[in-house]
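Only one protein chain is missing from this complex, and each of the others stays in its spot.
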Amino acid sequence: MHASLLIALDWFGIVVFAATGALVASRKEMDVFGFALLAIVTGVGGGTVRDLLLGRLPVFWVQEPAYILVCVIVAVILFFTAHLPESRYRLLLWFDAIGLSLFAVVGADRALDVVPNPVIAVVMGVVTATFGGIIRDILGGEVPVLLRKEIYVTAALAGAGVYVGGQTLGLSEPNALLAGFLSCFLVRGLALWFGWSLPPYRARPGRPQDGGRR
Amino acid sequence: MHASLLIALDWFGIVVFAATGALVASRKEMDVFGFALLAIVTGVGGGTVRDLLLGRLPVFWVQEPAYILVCVIVAVILFFTAHLPESRYRLLLWFDAIGLSLFAVVGADRALDVVPNPVIAVVMGVVTATFGGIIRDILGGEVPVLLRKEIYVTAALAGAGVYVGGQTLGLSEPNALLAGFLSCFLVRGLALWFGWSLPPYRARPGRPQDGGRR
Partner (left out) sequence: MHASLLIALDWFGIVVFAATGALVASRKEMDVFGFALLAIVTGVGGGTVRDLLLGRLPVFWVQEPAYILVCVIVAVILFFTAHLPESRYRLLLWFDAIGLSLFAVVGADRALDVVPNPVIAVVMGVVTATFGGIIRDILGGEVPVLLRKEIYVTAALAGAGVYVGGQTLGLSEPNALLAGFLSCFLVRGLALWFGWSLPPYRARPGRPQDGGRR
């Protein structure tokens, strides 16, 4: 049951990330194949980088091409419906938040399969959660979500950390998954809703040559 | 004979992509080693990403360093001759079109060696064909070819699809290679020549807050 729960979460994460890729394609007014490419690289990008780093090759979607087909279907649906939501960018950020939370726990779990080390598991959770969006923003010519002021990496870290910590402390896997997912989604969701950010680095006052440079 | 034909196409693709990398270096007025680096990453970039995803490691050029040397030679030649063509950017786009067409079929063929799945073969053809140019444009600070309005991904998809389809339908390998190459080159070439594009996504009229945003 746990394996099938994980697989379901993985699929759901791929679908919502693929949707964010298609939304970026719509903002750039690409054609339908551009939608498909951005949906694919965003949907499977984070997991692909994780598999490469862990040496789980060929990467997961080469072994299961249905992942690619699902991303294409999502792209086609969004090509015809992306004008419906009131703000595509807002929708993109919320889908991204759901995908981030799912992949933070799924990515950490996948890493524990290969390397039984909690630090690596947390790092792989963060990598899986963030790199799909990073690749999407670079290829799509968007300002990277990573560079926005609201809490982002921290949320993925919270999700992966709670999941790995929960398992270490003896939580059942479904409970640890849920706790990790909710931790990430709450942190990121509250940050999006209220515009929260952690105290950023600020150049010392009285250093005008650095202050305010972004 | 088929193997040697494929190897010849692969070499030719690497040479023309290396030339596009060197042309980007010339547009940025780099020194000769900058030319060499951009020529190498563009020439072998797409095939490298493909080999990583498929788990064919070490990647092809580590096993055959002559690929690197050829890219360097192309870079040096272009360093001294890039001022000759009337429009370097136009030349870059046409070389890119030739490389795209070659790598769409070669990439698909290489994938079939490892995973006998037509979906994966087509995806790997598109990846091999497009990622060299994507990496070139990101490292070289150019507007990604991917984001230009003319048909691009679609052409690679046509080439890889015709090649894989042709083989499935019983075409001999050289005929399938030729059909795939010509399909991609025709689609991309006509798109470049006439400025063709597929119907892009357009925000619904009367949604001025989204319409026209690029």
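As written, the chain order gives the labels A and B, with residue 1 at the start of each chain.
Quick note on the criterion: contacts are C-beta pairs under 8 Å (C-beta built on N, C-alpha and C of every residue); 3 or more make two chains touch, one makes a residue touch a chain.
Please read all numbers here as calculations on a predicted model, not as lab measurements.
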Residue of A:6, A:91 or A:120 in touch with the missing chain, whole complex considered: A:120
Touching the absent chain when the full complex is considered, from B:9, B:68 or B:162: B:68
Interface with the unshown chain - residue positions in chain B: 25-37, 40, 48, 52, 57-59, 62-63, 65, 68-69, 79, 82-83, 87-88, 138-141
For chain A, the residues touching the chain missing from this view: 52-55, 57, 114-115, 117, 119-120, 123, 126, 130, 134, 138, 143-144, 146-147, 151-154, 157, 197-204, 207, 209-210, 213-214
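The rule we apply is simple: only the chains that are shown with their structure count from here on.
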Averaged-CA centre spacing for the pair chain B and chain A, given as whole angstrom: 28
